[in-house]
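Part of the complex only, each chain left as placed.
Chain nomenclature is as follows: A, B and C, assigned in order of appearance, with residue numbering initiated at 1 for each chain independently.
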Amino acid sequence: MTEITKEIVSEHGLSESEYEEVLKILGRVPNINELGIFSVMWSEHCSYKSSKKWLKTLPTEAPWVICGPGENAGVVDIGDGQAAIFKMESHNHPSYIEPYQGAATGVGGIMRDVFTMGARPIANMNALRFGRPDHPKTRHLVSGVVSGVGGYGNCMGIPTVGGETNFHASYDGNILVNAMTVGLADTDNIFYSAAAGIGNPVVYVGSKTGRDGIHGATMASAEFDDDSEEKRPTVQVGDPFTEKLLLEACLELMATDAIVAIQDMGAAGLTSSSFEMADKGGVGIQLDLDNVPMREEAMTPYEIMLSESQERMLMILKPGREGEAKTIFEKWELDFAVIGKVTDTGRMVLTMGGEIVADLPVAPLADSAPEYDRPWVKTECPDPIKASDVSAPADLKKTLLKIMGSSDIASRKWIWEQYDHMVMGDTIQRPGGDAAVVRIHGTDKALAITTDCTPRYCYAHPETGGAQAVAETWRNLTATGALPLAITDCMNFGNPERPEIMGQFVGCIEGMRDACIALDYPVVSGNVSLYNETNGTGIFPTPAIGGIGLLKQSDHMATLAFKNSGEVILVVGEASGDMGQSIYLKEIEGREEGAPPSVDLAIERKNGDFVRDAIHAGELTACHDISDGGLLVAISEMALAGNCGADLDLVSDLPLHAACFSEDQARYIVTATSETAEKLLEKAKLANVPLQLIGTTGHNELNFGTELSISIEDIREVYSNWLPDLMTVPGN
Amino acid sequence: MKARVTISLKNGVLDPQGKAIEHALHGLGFEGVNEVRQGKIIELDLGDISTDAAPAEVEKMCTQLLANTVIENYTVELLD
Amino acid sequence: MKAAVIVFPGSNCDRDMKVAIEQSMGHSPAMVWHADTDLPETDLIAIPGGFSYGDYLRCGAIAGNSPIMREVVKKAKVGTPILAVCNGFQVATETGMLPGALLRNANQKFICKDVDLKVAANNERFVGAFETGQTVRFPVAHHDGNFFTDDETLARLEGEGLIAFKYSDEDGNVTDTTNINGSRNNIAGIYNEAGNILGLMPHPERLISDQLGGTDGKTFFDNLINSLS
């Protein structure tokens, strides 16, 4: 067998001190299989060794939380014996190397995390970050990622209902592909991963194991360099059809009481799934690798344990239930094999060809996974940029057109039209709104779902950016009338061994924590992706937040489109007029500078609660939060969605550009009939919520005194064409 | 000058299409079939390029666009 | 009135189809598994959308060879009404129940959006609720909806009034710009010669309430169920 040299240890990504620890745990030199197992179990991806210390500080509890972080996905109670199960996950590195398959298998992986807990997926989301639009690779990556996300989700028949997309040079060499799935289960039929029952059979189901993706998990934990193209064969090919069968078969078996525990095989495949199940249950597992269904000839134990072949699950069944389970999986034409049993040894013992090929203690391996308190430095908040430090637009119309047709604001329709966002027949708010809304099939309830993060704010000041990301999801859910329940996160950062990057991570976590506490909005699941860095340049810190909220009555839902002419437009919330990090500053002045807009969580909550109450009371005809681009952008989006213009009469002490384009937080644009508006103004006064009348809806232009007169169609043209134009292959 | 590029999945790469076809053939009673792999064929009319220049040109097309060398192999045949 | 929905491995609009039929019919259709060799007594067979067998090889090809389809083809021959939507349409062309084939969309992309359709020929049973020449709105969601047939068949379809829907604009103008996927003559749906089969790429079952964004689909199913009851 292979001799374990220093080089081999270092190729496995284990540091010297980590290898010392391996020797201590085993009391001997590991064999190659064991070394491989240590290497994936202690990789950043599986062990969270750099992030654990900080993740623990996030609030994870609330009366409605059934299961927080630690399982395959988070679970929240949505009433009537039903639970929403959701999580977001990254597939960044594979998607950069092979955009279609990387994105597709990312979507497949996150769906398995959700249905492994007993939930039928009901919605997918995707949060994407690409390099600058004119980077030579961007078009190829956008096109591959989008068709990969669609290719998998469409085939599975789970609607992809929303997401977010940014373009920035910081992602030139490291794109981010974060996928989120929301599923629905009964609260009394949720499945966990802790193995139990000495002697119970360990069962493998799904696709056969091949040599794909070996070392994918370690790849996700290593920085890119220019020859990472060499690492190509680690990419896996997804098979959404098999996953659809796996979903149906698992749900069918879950309707019986045959399953003790179940865990999908994700990153680090059979290794991490079996160790996690054994560790959680405080038991041992014995596996006979000869029984693992294999796709290729002559696979070694090392390859079997480290393969990341997709569409596989590991289960512990109650004794004697194998036959029943087998019948179901065979009906769905999937592999089914008993590959081992639960033991009381506390050890993972692997045999193949009649020999023991690995024998490792479970708890020490899992518990002594390294945990680092990496040095970090705080990012100081830059000075704010006052409206008076920024020049006023020469021509408001041109300015608005430039912004509406810019990479951050322009329509993402080109993307979501490639996603089946209606299948399952419950999408009542399609992509393009503040949050997607899907009905809970057969009930009056609905879930609102959104993902948000403004990486440029996080880069300027991580704490503010982290808080803002959480607050924006909360606001987007609120804008549909939903009550925000909980979040999942996907923490995408550069190399944590650099103190300034680690500082970004810590700062974002602190901001997120403050926001979660202030908004009663815990974190129930998440994922960390570090080392998103090429040749020493990290991405913008990107803590993508996925939030879900509940609408008890789906017909209370609000949308952003202007509905009728002659309605009153109001703005909720106040503006300071600061311009730091705004789209205006970036697009018009070419400056990416200053402090991000400040986040006042108490005001956020007060304004949001006011808006939600008004939606439930049926007082609003449209509602949209103000985010990227500011007030005039929000109004333009409402006009475009409703195909209805407006006459604006915005009285403000701020300079025009600040009034129109500042990105002050905790604000919404709402519309109401003029009678209701009177009532609302009074209510707002009592509630101490700033509410100001700023115009009337009507005709097909946006007019603003002598400053602006522009047709909706002119705005639509720049807004709609930017992305299709970018994606048009020259010569076509 | 014409060229035919044949593209197949690398060994070991999962071939869901091939697998499904194999399954369907078994379902239709062709039980002897052991393994099915699916590939692509791309036929190019290269216009009036010289026989000397053609191979390099098609090679470039393959690496840049036609084949996904992360998971696929290709072979080139020049015709006429 | 009884209806049956065929379910293949990989079908994923089967539930949506069931819900739409239920809403108009007042009770549930039978769900029939692909491996079954018996069809229940039924007045309507619906072949739903999705990715039967992953749409591997060709869309609908493997499903077209499944045991249950042999029964469906037999029923089709004796005049049982069949509604084949999206992947169902692809399956129907693969079995030869309907002419033509559905190729990859001209722009190579999956397309999911609401589209306007001109009712090209009014077969009472299927689209009796609409006037010929009128437009209706159904969503599409497909990667391979590019209807192809040879010139001769195309002429026959046009000549004999066997084209059900064409991709159009809101006002019923059928042009190259409204041809979302490259279909010959903008064809979105066709009847067989006997008039008992309708195959169409758009999904009427997706717009069956105001909450979902429209009711043309409900009108479609109400009429269909009515005319078969």
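Structural remarks
Criterion: a residue touches a chain if its C-beta (ideal position, glycine included) is under 8 Å from a C-beta of that chain, and two chains touch if they have at least 3 such contacts.
Keep in mind it's a predicted model, so treat the numbers as computed, not measured.
For the complete assembly in this file, the formula in terms of the labelled chains is A x1, B x2, C x1.
Going forward, only the chains that are shown with their structure count from here on.
Centres computed as Cα averages put chain B at a distance of 33 Å from chain C.
Computed from the mean C-alpha positions, the centre of chain A lies at a distance of 36 Å from the centre of chain B.
Counting partner chains per residue, chain B has residues 16, 20, 23 touching two or more of them. Residues of chain A found to touch two or more other chains are 239, 241-242, 333.
By the touch criterion stated above, chain C contacts chain B in their complex at residues 53-54, 56-57, 61-62, 65-66. Remark: chain A residues 97-98, 100-101, 207, 210-212, 232-233, 235-239, 241-242, 295-296, 309-310, 333 touch chain B in the complex. Here chain B touches chain C in the complex through residues 16-17, 20-21, 23-24, 27-28, 38, going by the rule given at the top.
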